[in-house]
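Please find one structure pasted underneath; my questions will follow.
A single protein chain has been omitted; all remaining protein chains appear in their positions.
Now for chain A:
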C-alpha cells in the first residue's frame, strides 16, 4: 500500500448521507462493513465524527460510549493508510568501520545488564556518536555466563564474551589480565566502567593502575568541550560525595548510576568479537573460597536478596518457617499476618512496613493489596502462591501458582532437600 491518501469526494459524500440509496454499498466498499461510518476525513482534511454511530446500548437501555479505546482497537484498520503501530520503531544501526572503540565492562549482576550498566551504555553511545561523520563503536566486554539477550537494544555494537571458567567468582586478577589484553589488541579510545561496589569500582581502579591512566571516578555528567584533550569534560563526585570536581574527561571513566539516559531509540548489531591471543595462564594470589552462608534472618529486610513472604493465606506457620529456613530466604509478611500476631512488626512489607528491594520475592497467600504492592515495586521477580486466580498479586507476579500454600511449600521443600541430598551424594 502506498502511503498516499486517495480520496473520492463523491463516495465520501454518499457514505455520509445515510439516506442515499447507494449508502450501504459505498460503506461496504470503503471497508467499513455494515456498520455506519463513525469517523472519516472531511473535505478539508479535518477528521469528522458521527456521534450517532458510535457506542452501544447499555444494560439499562441507555446509550454508552466507551472512550477507553477498547472498541476503537477492535475496529482498527478501517481507515486508509493505517500503518500497524505494533512494529518495532527502533532504528537499526550498524557501524561497519568504526573510527574508534568505546569499551564498556558491565557488571552483569545476576547475569543481566543492570540499570547502572544500561546508563553506562547510554553514556558510551554519547561518546561514540558525537561525530556523525566518524562514528565510534561501543564494545561490551562480558565475563562469565550471562542470560542477557537485549545487548543490541542497550546499544552494544561489538560484544567480546569471555566465558572461560577462570572468570567465575571473584577473579579480579584474571579479569584484569583479560582487560589488559583487550587494551593491547584493540586499544579502545575510552574505557567506561560502572562505579559500583565490588563490580566496576574494583576492576576499573585495577585497570587504571595497570595501564597507568589516571581515571575519573564518580562521574555523573559529561559535556562536550573542545579545549580538553579528548574533547569532553566531566563532572565527578569527590571527597566522599561532598564536592563536584570539573575536569577534562580522561580515558578511563568510572561513572555513577544515572550518568546518562539509557539507549531507547536505536537497536545495534551485536557483532561478536574475539581476542586473537589465547589468554596466558595466571598464577593468582587471590583465591575465592565462595560465598559464606549468612543467617538470612539476620539480614535486614530492606536489603535482603530473596524474601519468602507470608500473608493471611498461611495456616501452617511451622511449615512456613521451615520452608524459609530450607530455602535460605529472609522472612517477610503482609500486614494482616503481622496484626494477627504471627510475625513480628519489623517483618512487615509494604507502605507502612519496609520497602524491599529483593531480587526474588515469593508471596505466599498474599492477595496483593495496593499498600502491599507498593512495598515490592522494585523487586525483580515476583512469585505468587495463591488460591484465588483473580487477585492482584497474580497480576503483578512473573510466575503464579494457583493452589494451596501449605502443600506447595511442602513440595518445594522436599524438592530442595532432595536435590541437596543428591549433590552431597555426588560429591
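Going forward, a contact is a pair of C-beta atoms (placed from the backbone, for glycine too) under 8 Å apart; a residue touches a chain by one contact, two chains touch by 3 or more; residues count from 1.
To be clear about the criterion, contacts and distances are computed from a predicted model.
Novice: Tell me the UniProt name of the left-out chain, picking from "4Fe-4S dicluster domain-containing protein", "ATP/GTP-binding protein", "Electron transfer flavoprotein subunit beta" or "Chromosome partitioning protein ParA".
Specialist: Its record in UniProt gives the absent chain the protein name "Electron transfer flavoprotein subunit beta".
Novice: Touching the left-out chain: which of A:106, A:136 or A:215?
Specialist: Only one listed residue reaches the unshown chain, and that is A:215.
Novice: Hey, which of A:44, A:60, A:132 or A:242 is the one touching the hidden chain?
Specialist: The one listed residue touching the chain not shown is A:242.
Novice: Specify the residue from the set A:23, A:48, A:161 or A:205 that touches the hidden chain.
Specialist: With A:23, A:48, A:161 or A:205 as choices, the missing chain is touched by A:205.
Novice: Across the whole complex, list the residues on chain A that are touched by the chain not included here.
Specialist: Within chain A, the residues that touch the unshown chain are 69, 85, 110-111, 147, 170, 173, 197-198, 201-202, 205-206, 208-210, 214-215, 217-218, 220, 237-248, 258, 261, 264, 285-294, 298-300, 303-306, 327-329, 359-360, 362, 370, 373, 377, 381-383, 385, 389, 394-404, 407-412, 414-416.
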